[in-house]
Structures are given as structure tokens and as C-alpha cells.
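One structure, as C-alpha cells, below. Some questions next.
What you see is the complex with one protein chain gone and the rest in place.
Labels run A, B and C following the written order; every chain starts at residue 1.
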Amino acid sequence: MDSFVPLWVLCISAILIFTVPNNFKHTISLALVAITIAFTSYWAGLALFYGFELQGLSPFSMISGDSPIVVDKLSAFFILVVNFTVLTGLLYAKGYLKSYLKTKNKHLMSIHYFSYVWLYFSMLLVTMVRGGLDFLIVWELMTISSFLLVIFDSEKEDILKTGINYLIQMHVGFLFLLVGFLFTGEFSGTISFDSMGVAFSSNELFEVFGSHGNFWLFLIFFIGFGIKAGFIPLHAWLPHAHPAAPSHVSGVMSGVMIKMGIYGILRVLTHLQSDWMEVGVFILIISILSGLYGVMMAIVQHDLKKLLAYHSIENIGIIGIGIGLGLIGIATENHPLAVLGFGGGILHILNHSLFKSLLFYGAGSVYKSTHTRELNSLGGLIKSMPKTAIFFLLGALAICGLPPFNGFVSEFLIYSGLFKSLSSANLNMSLMFLGGITSLALIGGLAIFCFTKAFGVVFLGSARCEFPIKPVEADGSMLFSKLLVAVVIVMIGVLPNLFLQPISEVVGMFVTSGGDVFAKTMHTTSQVGIISGIFILVIVVLYFMRKKQQSTVAVEYGPTWGCGYTGADPAVHQYTATSYADNYKQLTKPVVGSETEYKSFSEEEIFAPARSFVSHSHDKIEDNIINKGIAWILKTMERFAVLHTGKVQHYLIYPLVFILTLFLLTLLNII
Amino acid sequence: MISLLLIFIGALIFPGLISITKAKLSGKKGPGIFQPYKDILRLLKKGSVYSSTTSFVFQVAPIIYMASVLGAILMIPFGNFKQGLISFEGDFLMFAYMLAFGKFLMIISALDTGSGFEGMGANREALYSMLVEPAFFIVLSSVVMLSGYTSFYEMFTHFHVENYVSWLYVAISVYLLIQITLIENSRLPVDDPKTHLELTMVHEVMVLDNSGFDLGLIQITGALKFAMFGALIGNLVIPPMHLGFELSALAFVVIQALFAITVGFMESFRARLKMIYNPQFILTLSGIALIAFFAVFFITKTI
Amino acid sequence: MIVLFAIVTLIASGLAFFVRKQEINHGIVILFTLCSIAFNFYEYLHIDEVQLNMIKPDALGLIFLAIISVLGFFTAIHYRTYANKKKETDRTVSIHNSVYILFLAALAGVNLSNNFGLMWAFIEGTTLTGAVLIYHDRDKLALEAVWKYVFVCSVSITLAFAGILFLSVAAQGTNSVDFQFDSIRALAEQMNPTWLKVSFLFILTGFSVKMGVFPMFNVDIDAKDMSPSPIGALFSSVLLNAGFLAIFRFYAAFSGTSIQGWMHNVLIITGVLSILFSAAYLIRVKNYKRILAYSSMEHAGLILLAVAMGKAGYVAALLHIIFHHWLNQAFFIK
Partner (left out) sequence: MSSLFVIIFLGTLFYLALSVNVKNYINLIGIQGLLLFGIAIFELHELNVVHLILILAETLIFKGIIVPGLLYRISKRNKISVLKNNKTHRKAKGFNMVIITALVIGLSFVFSHNQQDAHLEIQYFTAAISAMIMGILFITVNKNIIIHLISFLVIENGIFLMAIAVGSNMPMLVNAAILLDIFSSVLVLTVFLNRIGQFFQDVETDQLTELKD
């Protein structure tokens, strides 16, 4: 408990937020977060760079027995990621929430800031506590605080509904975690992460689950954590909750909170004793499907934030591909694959937290100045908010995995692992790796498709409809937080080795003998950095050449080439988000559910009346598995609800039947 | 460095060769081999007209497009003799993603004009390049499988062709690379650069609004890109033939020329595909690539 | 002290019945609940001490007793506001309060008795007093609810009594049986397991109506629905406790024997069925009070499951009971 005292003090002092007036709430939250960041980053730094793992006891020890808190390398990595995104999120919130200060009352603002700070604390604690009960408590705290953040705008009725949907799905996940931990406790004697290793190798496990016990127990945890992380088909909450939340919250939720699911999976994996192959293949397949499905669904979205939310699923898929490959590498004792897989996956956690928060901040700025997230009514914003546009473009390039930005580095590592192992594997493995390569390539292509659409439609061209208030550039604080993120994104892209060093420490937790692989990889990535540098240099040279040329010749401005027709407003026949995705939709009909409402012309119509065209997309997995499943459960439950007939005669049959049945069962030795 | 040089030479003769071939086949006299470059030079000296809808994205896109292709060329080796300027494990990934970067910028620059036609072109370009990506990666995977190395130079150096199955594999790969090149460079059968109807164009309609220096850059880049893929094909074919350094260099240029003539032939005798068949056509390439991949299993006797 | 408490109860009840002035009436009840808190404290000081042969406050009983007296106090206060708001007549209030005192005393008796027979008698006492409390509104629906409640409770309580008789059959083989918990627990191992099973089955079924779990939950739900909200809260908290305690006493007494595993299975079946049916109704029912009633049925099922889970489950069950009560009380009162 000793070393962590500052953290507890900070946790409690979050109450201060309630006591100060509205204008200071942000300042005080920022101060709290900043101090916490200072402490935790120091701890994390100790673990990551000096190998010193800070240890202590959790305050819950009084109830649940000794339960340690440890900042090891894995926790340290996640702490640093969380710290950065939470900080930028809070900086961004200053500008974003400014307009809400007038409309929301004091208590709502207090609750919002308090939940934000507590979301931060709970995420920190999730990565640090080791006792199972403690973990479940902080996990629940995380869910509740994020729930409160999601329903910030609860005057809109949809948002509350979404929030409750989120809460329920999180609790389904919680149930699985609880079951998983109970099994751990059953098999090892104590409910904690540290005893998981014992549980995974205990005889009871194999008695209960059969010879692939490790896989089945892992699966329980995977479902629990996977709901948070958003793997398909557990993702149904994600595309609804992210758009509903305020943008800084979506940034934090998508950037780091869903990574807590990944953290849980990784933490459980460190204790896995066998079945690496099965688990690895399972994660790989689920992740490939998540990656593809996420990006495929993203393309057809009209809502900018929903689009980004689906991209979270895609990126979770990429992270999962890395982890799955790493596990296969461990199983086949293929060190390069293991190191590169885990390394890529873990680096992508960091990367995704950066560019996704950047994109959400960008989307938030757009929403704030235009009050819409509907792609088809946006357009041409690059002229009124050029800085936001540049940052969004940067995020878009990074999320597509294009060099010289950070997304490329992590995808590069995963690709390298795949390609390196291609020739040394057997047929099945080779095909699996090929599947990984192809799907990564396809994901990359689709992401480009999606973000050219998103960026092009929102920021480029001319405005598609009149905004009541002319859009203006985002606030200084909002831009500043974006700048912070952007700098790190470029840094990872150009100087990847700076970041790969700590990551190799984290990977060391999974693969013990991968040091030389990492040294080689660092050599390679430095080359990546060099070529990125050359690339930038060429751009600069060409730019100046062009500038010189332009200064000597006449440069004119005129309307866009309209195929000779200048009668109509060019904005009218611009490509929209829907038309951009149309041919894609035709191709992917079996996977992506979409409908259009349109009545075509009939022969009798000489003077056709005005027509409308509406298109919707819907998530087929959500429709078919979640919604239909719930409908089925409700229907079945309805059938159970037959006992309360209102007749005393019936009420007395139940005990008679109950006693006789149980008596018979007893006689027959069934129970 | 030598590969860079050879690619520049290839790029120099490429557009001219194609147009000469096409002219001859249709019974015309045809322009000189450097006519395209004369056009480009004129463009480079011209002034520009910009749409007032556009922003800086439109202006920097051609530069970045060109830079991306130049960056990609740096990684192309010269057969089994000389590696590219920069060579490292997995450089072909950098290659592919670098090109994608340029394409990204070109697509959004087309959207920047706010024109319906250019948006359409951008959309098609994005779709086709997305669909062709898997095929390219599968072909590369098969080469990696066969050689056991993951950088361009080592891949091609250790690429052994022993029996007729291997030659079959080479044939398939070359076919695939040609097709991929054609798609990437917006040629027949997916796109026809000489079409005159905006509604049926893909790449050309994207650059409708570019003019002057920018257009010149785009056209140079197109030629470079073509030559770059030609070099890739050359790299695949030359090392197994075990020629000497000088002969290889010659073969390199010859292959580029042959490639250009082939394209000319194809464009003369073939019509463009219907727009709706394009995705199927491109996806079929992935299927054929898979066959190549399986062929590798036979060659390496894994199955 | 027990006798004194009993006398105080009777006097308070009588006073509450005859004094028709509302405020004084409420005052008497509140005073009585304070007395019962004091009594609770006294019993706490004499923990595990057998009094009058049949009364023995053990830890579990005391915890539940504490819940009763504290909740009883708050319910009394709440009833005062309830009555004022609804403008109840003096007669209704005095009858209610008089019976309320008896009800609390009977509940206290359930928790304190150390004898199966006496406990049974006190539980029957809660039925009778509870009936009057339910029939507070004196309308058709209340009449229906109370009739069903009393009738089904009476039948169920006879089933529970049959269970006790079966226990005595089982105990015939052993000598000296006085139906004290401890002596049964000590001798249970020597008893015929078949009779113990039958006995447990009847007792579980018989007390299920008090605890509000499957198979006899129906009338309990109706009662909670139709009684005034303070009483409904009390029903789904302390009365549930009493039912649970009754079942748990038997369970604890038999748990040393070979039938423990069987009992766990039976408890799991009951618990799961309760949760299932309550969940089914929770989806369907729209009435706020009935939803709460079903939710407390679900919790009761969970408690049974927790008990069936074994060691850690007991603590979980206990914690669950305690937390459930406060929450439920809050909801019902709201």
C-alpha cells in the first residue's frame, strides 16, 4: 500500500471537482490528472526502463485478503498509453465542453468531470491490480464511469438508450469474467491473476474441460474481455456508444478503454500453460474477421463518428492478428514470428490510441462547428477549419497504415512476421499466414477507400448544405491536444526505434528468447525511418521546384471543369458519401447489410414529381445474432411466464408436483 | 543505382513505344518515340488554372504522388547483381504502402475539386486499387515462399527455377504482374486512357482539373510507375536466365520495351471491359495468384 | 428479558389498538421499535445463551434481528408519512399499528427461537399478522390477495409442519430429541437419510412461500403488490429473511450428513427455477411494485444458489441478503 498512497489520495481528492464552480472544474481535473500522470509515468518508467517493478497492497486487501498491486512491464506500457490519451482528451475537453457550460447545470458538469477522472483512475487500476475481486471491482468502476460519460448528452433520448445498451452488454462481459475468475479460484485456490498459472496447469481444469482445458478457460476470459475490446461478434455496443459520447470521451474510450480488453487478454495469456496453438489460431481467425468486418461496415456509414467506431473494430482486429501470430509463434517455437507478432500487436495498441483519438477529436471539432455528423451534409470544411483538416488528414493517413506514419510501423512488424514465417511453415500454417497477409492487405485497401471517402466528403469539395452558423476553426486547446498527438504519430513513423525499445521489453514478457530478433527488426525499422526521411526530402525538393515554376508562369483560378455545363451549382452534383460507397456496396452485398428507399420512374409519369433517395446500412451480425437472439430469449421467457394464473387451485399444484418430482428424482438417484 | 538508371531509361521510352505500336497497328505513321516527353516538357513550362473550389491538397497531391513513386523506385534492385538504393527485410511492404500513399493523395485531390466526374473517378480508382492489393500481396508471398527471403534483392537473388513447374510459375507470375501493372496504371482492360467520355474514364477523369506543371508531374509519374513495374517483371525473369551483368542490363531494357509493345498490342486489339465487370476481373487475379501460390508448394515439394 | 419483551409487545399492541389518536399511535409504534432495538442490543450481549429453554440468539439470528429492528423502525416512520399522505382513518391506523407490533415481534421470535416447532409457530404468526397488514386498503383486490395469501400460507405451513414431523420420524432412531437446532445437528448423522431428505423437501416447499421462491411464490408476489408500500418492503426484506432463515436452519442442521450434496442439488434446482421464472415475469410485468416483488424473488433464488455453492457462498448469501434489503427497502419506499 505504501508506494501507492499518492494514488489513493488522488482518487479521493477527485471529490474536489464537486466543490468548485463550473469554470474551475476543468482546471482541477487537469491538475489531478497531471499529478497522477507524473506519478504513474514515473512508476511505469521505472518498470519499463529500469526493470524495477513497484509493488504494494490494494486497499481492498482488508476484505479480500492479500491482493497485490504490481506495476510490471505490461502494466507500465498500458499506463503510459492511458496517460497520454487521457491527457490529450482532457485538454481537448476544455474547448469541447465550453459551450456546454451554459446549458448544463453544475452537477452534471461535476459528474462528467468526476467520471472522466475516475475512468482514468479505474483504467490505471485495471492495469495494476492483480487480485481477481479487486480487478472485477475496478473493471466495474471503469464500466460505470464510462457509462456516465456516454450519457452526458442524455437529453436526447437515443443517448440514454444507447448508454443502457452499453451498460447491459458490459455486464454480460462482466458475467463471463466473473465465471472465469471463479473457475480460476476453484482450480487454484485463490481468485487472482497470479494464481492463473496454477489454474491453467491444474488437474481439475483438465477434468472439468477436457484435454484442451486451457483453451476453454481462456475462451471464457476472451468473451469477457472481448466484449470490451469489440471483437466481432461481441462488438454490438461499440458502433452505438462511441457516436453517443462526447468526442473527447469517444477518443478516450476508443483510444484506450477498449484496449483494456486487450490488456486483459494479454494478461491472461501470460499465464497460459498450453494450447498456444489453438488459442493463437482462434484469436487470429476472430481478429481477421473483426478487421475485415469492421472496415467493411465502416465504409457504408453516414455518421462520421460511427464510421470511426467501426474502424476501432478493424484496428482491434489488427492488434488481435498480431497477438494471434505471436501465440502461433510461441506454439511453433518460431521466435521471429512470436516477437514480431506480439511486437506489432502491442505497438499497434499505442498507435491506434493515438490516431483514433486524433480522428475522434477531429470529428468532435467538426461536430462542434457544424452540429452534424452526417457525412452527406458536410463538405468543404478545409477552407473554414484548415488546421483541423490537416490533423484529420494526418490521422487518416496514419490509420490507413501509410508510411511515414505510425500505423505503418506496427503493420509492418506484423507483415514481416507473417512473411518471415511463410516459407518455414507447413501447408496449413502457410495458408493461414497467407490469409493473414491477404486480409491485412485488404484491410489496408479498404481503409484507404474509407478514409478517402471520409476526409474527401467532410473536408473537401464544396459544402453540401447551408449551416446555420458558419463553421469556424476549432478552439486553441482542441488544436493543441491534436498537435500533441500528431507529433507523436509522426515521431513513431520516422523514428520507430525510439518506441520499439520499450516495446521489446513488454514483448519479453511473452517471448523470452527473442532479443536478437528484435535487434534485427530495429535495424530494419531504422531503414524504414531513413526511407521515410528520403520521401519527405523528395517532397520538399519537388515542392520548391514547383514553387519556382509557379512563380514564373501565370496562375489562374476558375470554376471546376463541369463537362461544359456551368448551369448548376457544382455542389449539387458532387460525389456524396453514399455515391462514393455505392459500387462498393454492390460488391459486398452478402456481408454488408444496406437498404435503399427509392421509387423508380414509371412509364405513365410524364411530369415526374420530386423524388427522394434514402439509404440505410445495418450491421448484419448485430441484427442476426444479438437482436434475433434477444428476441428469441424474450419469446422463450414469455413461455415460461405461465405460472401466475391467479387461481389458488393452480398455486397448490406446484408444490405437490415439485415435491413428487424431486422425490421421484431422488428415488431414481438422479439428484 | 543501376536499377534507378535503367528504370529512368525505361520510363523514357515507354509511352512513346506504346503510342508507336498502337499507331502502327492501326495503320498510322505514328509520332516519334519522344513525342510524349515533348508534350510533358511543354506542360512543365505552362501556367496553371486551378479550380476555386480546391485547397492546398489539390496542389500538393501531384508532388507527393511523384515522390511516392520515386521513393518506391529506390527499393527496386537490379536482378541478382545490385540491390536497390535502400534494401531491407520487408522492403516490398514499404514499396506497396508508399505507392498507396501517393494514390491516397491523388484520390483526395480529385475529391477536392468538388466535381461529380472526378469524384466518380476517384471512387473507381480507390475501389480498383483496393481490390488489386490482395493479388499483389499473394504474388509477393509466393515469391517469398519460393526464395525464403523477404527483401526484394534477396528474393530475386535466391529465386531458383529448376523445372517446368517453376517456369509455369514464372509465367503465371509475369502474367499477374502485367495485369496488376495495367490496373495500377489505369490501362486496358480496366481503364482506357484514350477514352473521351468523362463518365467512362477512371484515371483520366481524376486529373481533369490538373493543368500545367502538376499535370506534367502526373504524366511523368505515370511513366515512371510503368517502368517500375516493368523492372519488377524484369527482376523476376532475368536472374533465372543466368546472364552476365551487361547482358542483364540489356535484357532489362529489352524487357521494358517488350512490355511496352505488349501493352500497345493489347490496347489495339482489346476493348475495355464493362464497368461492372471490372471488380470481378480484378478479383479473378487474386484467384490466379492463389494458383501461383499453390504452385510454389509443388515446387518446394511441401505437398 | 424475553418475557418482558413479550409483555411489552402485548401492551404496546393493545395500546395501539385502543388509542385511536393517530399521532400517539405512531408514537407508540416508534417507541416499540426503539424498545426492540434495545432488546436486540440486550440479546447481542447475551449471544449464544439459551433462554427459556427454546430461545437462543446466535450470530445469524442476531444479524437478522438487527435488520428487523432497524428496518422496522424506518418502516414505522415511513408508515406515518404514508398514512398522513393517504389520509387514513384512525381505525385503520390503529389496527395496522397494533398488528404491526405483533408482526415484528413474531419475526423477532422466528430469528431467536432455537426450536424447530417454536420457529414454525412464529412463522405461522407472521402469516396471521401479515394477513391483517396486507388487508390494509380493504378493497376487493386486497381481499383477494389476503385470502390467497392466508390460504396458501396455511397449506404451505402445514407442509412445513409435515416436514418437521418427518424429521421426528428420522430422529426416532436416536434418543432424546427435543427439536433444538443444536441437538438435531449433533444427531443428524445417525438419522435415516431418506427421512431427512423427505423432511428437507417438505420444509423447503413449505417455507418457500415465506421466502418467495419457487414453487409457492405466487401469493407472496400478490401480497407484496397489494399491501401498502412500507409493508411490501418489509415483506420482501425481513419476511424473506425469516423464510430463508427457516430453510437455512434445517439446511445447517442436516449439512453434516450424507445428504448435503443432495440438498445442494435441490437448492440449485429451486434457485435456478426461481431465477428463471422471476426473470420471465420481470420481462412481462409492467407494474412497478410487482417488478420489485419479482426482483426480490430473483434475489431470493440467487441467495439459495449461493448457499448451494458452499463455503464462500454462505458469506456471499449473507452479504447479498443484507445489501438486497437496504436497496429493496429504498425502492419500495420510493
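As a convention for this text, a residue touches a chain if its C-beta (ideal position, glycine included) is under 8 Å from a C-beta of that chain, and two chains touch if they have at least 3 such contacts.
Nothing here was measured: the structure is a model prediction, and the numbers come from that model.
When the full complex is examined, the chain removed from view is found to touch A, C. From the set C:62, C:131 or C:188, the residue in touch with the chain omitted from the display is C:131, counting the whole complex.
Here one chain is not drawn; of C:8, C:37, C:77 or C:143, the residue touching it is C:143. Between the chain not shown and the residues C:54, C:211, C:239 or C:267, the one that touches is C:54. On the side of subunit C, touch with the chain left out of the figure occurs at residues 53-54, 115, 117-118, 120-121, 124-125, 127-128, 131, 135, 140-141, 143-148, 150-151, 154-155, 157-159, 161-162, 165-166, 168-169, 172-173, 177-179, 192, 194-195, 221-222, 225-226, 281, 284-285, 290.
On the side of subunit A, the interface with the absent chain consists of residues 641, 644-650, 652-653, 655-656, using the contact rule stated above.
We take it that only the chains that are shown with their structure count from here on.
Chains joined by the most contact pairs: A-B.
One simple way to say how far apart two chains are is to compare their mean CA positions; for subunit A and subunit B this gives 36 Å.
Distance between subunit B and subunit C, defined via averaged C-alpha coordinates, is recorded as 83 Å.
With each centre defined as the average position of its C-alpha atoms, the distance from subunit A to subunit C rounds to 49 Å. Multi-chain contact residues, meaning those touching two or more other chains, do not occur anywhere in subunit B. Subunit B contributes residues 44-57, 59-60, 63-64, 66-68, 70-71, 74-75, 86-91, 93-94, 96-98, 100-101, 103-104, 107-108, 111-120, 122-124, 126-127, 129-131, 133-134, 136-138, 141, 144-148, 150, 198, 208-209, 212-214, 217, 276, 279, 286, 293, 297, 300, 302-303 to its touches with subunit A in the complex.
Remark: subunit A residues 379-380, 382-383, 386, 389, 393, 397, 400-403, 408, 412, 415-416, 419-420, 422-424, 426-427, 430, 433-434, 437-438, 440-442, 444-446, 448-449, 451-453, 455-457, 460-462, 520, 523-524, 527-528, 530-531, 534-535, 538-539, 542-543, 546, 549-550, 553-563, 570-571, 573-575, 579-580, 583-584, 586-587 touch subunit B in the complex. Considering their complex, residues 148, 151-152, 155-156, 159, 197-198, 201-202, 205, 208, 214-216, 218-219, 221, 262, 265-266, 269, 276-277, 279-281, 283-284 of subunit C touch subunit A.
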